[in-house]
Structures are given as structure tokens and as C-alpha cells.
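Only one protein chain is missing from this complex, and each of the others stays in its spot.
In order of appearance the chains are A and B, and numbering begins at 1 in each one.
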């Protein structure tokens, strides 16, 4: 039975940890999206709270710093009425030489319910999930280049919101795909949800042919890559790549792969433009596009809160 | 109609952002003080909470560090039952090159209700207020040398508490007025509330004649400046001024403008002594005065919580 080998699922096939979009069935992905849709309206209410996680303890364990992502989990947990504890890992016992698993064992002993884990090492959230007590649930908030499942799921939520159905879509992921955990989580989710045309677009150094093994078509030319696309997901170009060996210059990158209003016409007229943020205006995306009417970048942020509420409430509701 | 041009007010003339005491009518200032008086008792209760902002999201955006002011807003928001999110701006996306307005747009998309903004640039909270979605309210927690309206209002609350009426008072503001946003917010509020005698007192380098344009009388001699005053507001001397070009030495400053019990006799016998804190004992104020029976420095702190509760609950209650 597959469930036995998938650390994200219990023996009934229910989600107990969210570590990756890889290995999750269409039913589970759809269940998360459906649950999220019930939470979208919570943030519009006068009282933006539901009592689903009241009295539960959520620990933010960000071994890699990310104020933005940490804040979205903090908001999501508090709107579920949980108590949230954010550890300053860089100043904590881990810095005193305590092992990762000892830190986690200690926090588990304080009766934690959910660990939200971000780590620069791929696989760290898996290691933690394998060692926590049965009452503790792990949500991966980004590990190395490996996975960023809540970002992948909020992207799916956004696409479904605007395009209704995945089975007729062409989705292009553009930019530094090589280093992107978002791209990996998107590709796994899109293929599972039945998207027939997933494209990876970028220079050879950042969009290697190996992505075809994941079911994506690889393009090194922006016009071909986004031609007649329904959805364009632009990726952030990390500053550290811009003048490195992988790229000649940010100007040349923008010339070849930066999305302008003019190039956007290559896609379908009703194509939506997405970006995980924070955006580099004038590097991977022009301000006209980022602020234009095809941009759904800010709705992504709004949906992200609902998707994180869904992920936390689902895993916390299932027994290991 | 003036309201149309004042970004703090909606078209009905109601307060939707608190950016400055300048441009607010006597009625609005009095409404904030009256509302604060209903909150003073909340902090004395067994359960120090009212549910006015339950389920609302307050974001502390401190682009300039201030643990003390941030804490007072944190306390005020939680006593109103809000959820409070404090962003470590120096480590956030802004540090990754994201623009101020993109950061704010992202947080708005997370369904923020109130931004409490502190910034070293004068005007930054105005810029934010002009760009936020209609459901979002901005409270200025200090911008450059420009304004610190909640400090100005807690000073007004304190004066009204001890002196009942503004229309017969002499109020002296002493020290580094030039660099003080507190002084500017105090002067605007005092003149609007009908105080007939506002004085600015300090060396020529720190209390320039230009303050007379704001309706204050300028003095360069402490005895003349505080003679028969009802209220003395001492300002903190920033460490960085002490040995700079603007001042010969902190000893000489204390000799000329530091407030001692002896010099305090120049003021009225029932004069109160105020200070926005943190105080520099022996620099601008002697310990005998700071801890003496005319000092109302700690009551200012207490009233500050109530005034911030009032400001947040009022702006959040009005539609843009």
C-alpha cells in the first residue's frame, strides 16, 4: 500500500504532514483547495477568526529567514485561533550546538501541535516529520530547492479561481527554474491535477532539459515558451545569480526573459500573470505587467492565507 | 471642502488615518481624548481587554527601531483584542529590494486592518495612507522630524487630566525642539485646543526663531522660558547631539537648560513636568525633578496606552 511509504499520510491515507505536493493524490490536493475556498471569506469578515485551532500551539521554526512567509503562516494560524510561537532559531539552542532533532524533541515535549518548518537543506522537514511524536504535524514552508508546497497550492488555488479547470490549460513557468522549489511544487501539483501542458522557460543555465523528466516541456525562448499560454508564472531572479556565472547580466536577462506588456501579447489574451513575490521590478517583470490588469499577484497573496489555513487545519484534524 | 484635501479624513470628515495632529479640528482632537478617557480604566481591570478590535489584524511596521513605542502599540492593540503582527523590517523583503509600496500592498492583500508605521523619512506614513486599500487604516508612530501624533495626543491627555482646560495655560517645550517630532505634534495640538501661550525654549541651535511661525514664542533663556508656566515639557537630548557642532558639551547644556528642582521654582508652584522618555538623568532633567511630585512622566506612559487604544479604535470604526 502506497500510503505506508508516504510520510505525509497516515494508514487511512489522510494527510498528517504537508511536506511536498509530490506524492499527493488529486483528491487530497482538491480537498485542500476546497477547504481553502471556505476560508477565503474569513479574511473579509468583521471578526477574521474561526475557532478551529483554538488552544493549539503552532511553532514557526524558520531555520532560513523569511519574514514574508513566516508572517503568512502567523496570520493563518491566528485566524484559526491558534497560539503561535516564533523561535529565533539563529539565537536559540541550535546555535549552542543542540542537534535539530533534540530541538524538535524538546518543543514536542512542550506539547506542540504543528511545526511550520523552513530550512535551507532539502529534506529537513521530512527528517523532522519522521521523528516527531504522533500528535505533532509538520508543514513544510520551503526546504532547499526541493519543495514549497503551500506556495504550490496557492498557485493552484489561483489558477483554479481564474480558469476553473486544469484539463485544458497551458501553464508556463518562466525564469530561474533550476533553483526554484516553487517551480517544483507547481509542476507536481499541475500534472497531478490534470494540466496537459506544463512548460518550463528560461536560459539553458536556469531551465535545464532535465525538467522534461517531471512532465514539463522545456523552452529557451520566451516567445515559444509562453505562446498561447493561459497562465504565466514568473519566478523571482535571486540577486546572487544576476552577476554570477549563470547569467551574463540582469539587462540581458530582462531583454530575453523579462516579461513586458508587449511580450505578454504572445500568450492568450485572457492569460493571467502570477509571481510568488517579492517581485524585482524591471528585472524579471516590468511594472506595467506587474500592476496591469492581467496580473493576479496580489490575489495570490490573499489566497495564500486561506490555503495555509486549510493546510494547518487539515493536518491537525487527522490522527497519525 | 477641506476634508477632500486632508488624507486623514473621509468625505464625511471622519478620521480614517492618524498621521499628524496638524489639520485635525478641535472636535476631532477632543473626541480622541474623550474616547481615551473611557479606556484608561480598562488597564486597571482584572481582565484588561475590550473586544472592539477582535479578529482585526494590526501590523507594526517599524522601519525605524523603537522597542518602547512598538510595545505601547502592541499593548494597546491586544487590549482591544486585535491580533498583532510585528514585522522585522530590517530582515524582510524590503531588505531584499522590494519597494515600500509593494511591501504594503502585499500586507494589505493579507487583509490587514491597521498599519502602525514608524519611519525615519518624514511623510512615509502619508505615502502609505495614499496607496492602501480602502479597508486599511494608518497610524503614524513617528516619521522623521515631522510628526508623532499619538505622543502629541497623550501629552494633551495628560495636560487636560491635570489642568482641566487649555484656554488659560502657559506651556513651555524645552530642549532640542529643532529635531523633535513630538514638539511639532504638541504645538499643533496645543494651538488647536486653544492654548494661548505656547513657548519653545532652548539654545539658538536647537530652538530656532522659525518656530514662531507655528504660533509659539521662542526663548533662549530657561528662566524666561518657563517663568510662570503651568506645564513644562522637557525633550530628550539625543546622544548624538551632545558632542556635535550644535552643542558645546552636555555639562554646559545641563547648566543652561537642564531642569533642576531649583530652576523649577521659576514656573508656577503647581506646574507639572512632562517628558516623552526615555529620560537622560542629569542631562536634560535632574533626578530630583524626574522623581519629584510635580513629575507626571509615568502617568504619561499610562495615558499613552489609552490614547493609542482610542486612535486605533476610532480609525478602524470609520469607512474610507
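By definition in this document, a contact is a pair of C-beta atoms (placed from the backbone, for glycine too) under 8 Å apart; a residue touches a chain by one contact, two chains touch by 3 or more.
The structure displayed is predicted, hence computed values, not measured ones.
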| item | value |
| --- | --- |
| Contact partner of the left-out chain, one of A:11, A:26, A:54 or A:204 | A:54 |
| Hidden partner chain, touching residue among B:11, B:26, B:49 or B:204 | B:49 |
| Touch list for chain A against the chain that is not drawn | 54-57, 83, 85, 87-89, 91-93, 96-99, 102-103, 105-111 |
| Where the missing chain touches chain B, by residue | 43-49, 65, 67-68, 71-72, 74-75, 78-79, 239, 277-281, 298-299, 301-302, 304-305 |
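One rule holds for everything that comes next: only the chains that are shown with their structure count from here on.
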| item | value |
| --- | --- |
| Distance between the centres, which are taken as Cα means, of chain B and chain A, whole angstrom | 41 |
